[in-house]
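Just one protein chain is left out here, and the rest sit where they should.
Moving on to chain A:
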Amino acid sequence: MPTSIIPLLAERLDIPEDQVRPLLSTMVEELRQRAASDGVQLSGLGTFREDGDALTFDPSPALQRRVNRPYEGLSAESLSPEAEPDPSAAQDPSEEAAPSPASDADQDEDLAQDRPPAQPNADTRSPDSFTILSGVLAALFLAGAGWFVVTQTNVLGPTQNPPPTATETPADQTGRNATADSASDSQSVDSTVPEDEASDARDWTIVVASSSSRGGAQEAADRYASQFDSVAVVSGTVDNTTWYRVTIGRYASESTAERVLTERADALPSDAWTHRLE
């Protein structure tokens, strides 16, 4: 059962319903007249046209994105993996016999549209890869712990710290994001955004790419950096898998981000979407 717009408009405009009816009637009449001539576009909603005797409505991309927010980033997935054989695999049968984890990762990235990738098969991963992975994780942990000690204890003293630049992560950024990580299991943010754009009020952004590898995301970010001022790679955890999203800008509201997305549609991928950083 549809809801009448009249009481909703009355509440929004803070006027009685009796006053809304003539205003709405005038607007609808004007809208139909314009739809009959050249069509009329309402920003953020869509375009009305008269097609013969019938009034048609074409929703705007912003409205379509808005109603599809629960499915943002999803794309069609092939059900015929053998229909597109890997040419390199066909040329080199030895690789087919012993697939490498790296090639698996590359395939995952090709399919990556912010979906959790297929879990790597543990049986096919060699012991060496685990050793390397463990070593890398241990090194990252030690580096992070050392950085934390240095910044929190101020060992170097205030004059030793270089002034922050536009591309550096502010010292307190990680602390704030660590709180965000612990506050949300479904999605957390670890950003490298400039401090002046990462204020609590500016938590909307435009996501232009997403990858399961930081390197892949950084490459995409480098491409967009030549066109946009504020490009960053932020990480988020979805279903226990870390994804790296390339974001453009920080906006105070969803409507502002949607407006920029619409205005810069030519320079952005068609599947870019607005996203609220948590």
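Operating definition for what follows: a residue touches a chain if its C-beta (ideal position, glycine included) is under 8 Å from a C-beta of that chain, and two chains touch if they have at least 3 such contacts; residues count from 1.
What we mean here is this: contacts and distances are computed from a predicted model.
Note on the omitted subunit: UniProt lists it as "Nucleoid DNA-binding protein", one of the names in "Nitrogenase molybdenum-iron protein beta chain", "Phosphate transport system permease protein", "Nucleoid DNA-binding protein" or "Pyruvate formate lyase activating enzyme".
Set against the missing chain, the residues A:33, A:68 or A:227 yield one that touches it, A:68. Although one chain is hidden here, its contacts on chain A can still be listed: residues 1-6, 8-9, 12-15, 19, 21, 23-29, 31-32, 42-46, 54-57, 59, 63-64, 66-71, 74-80, 83-84.
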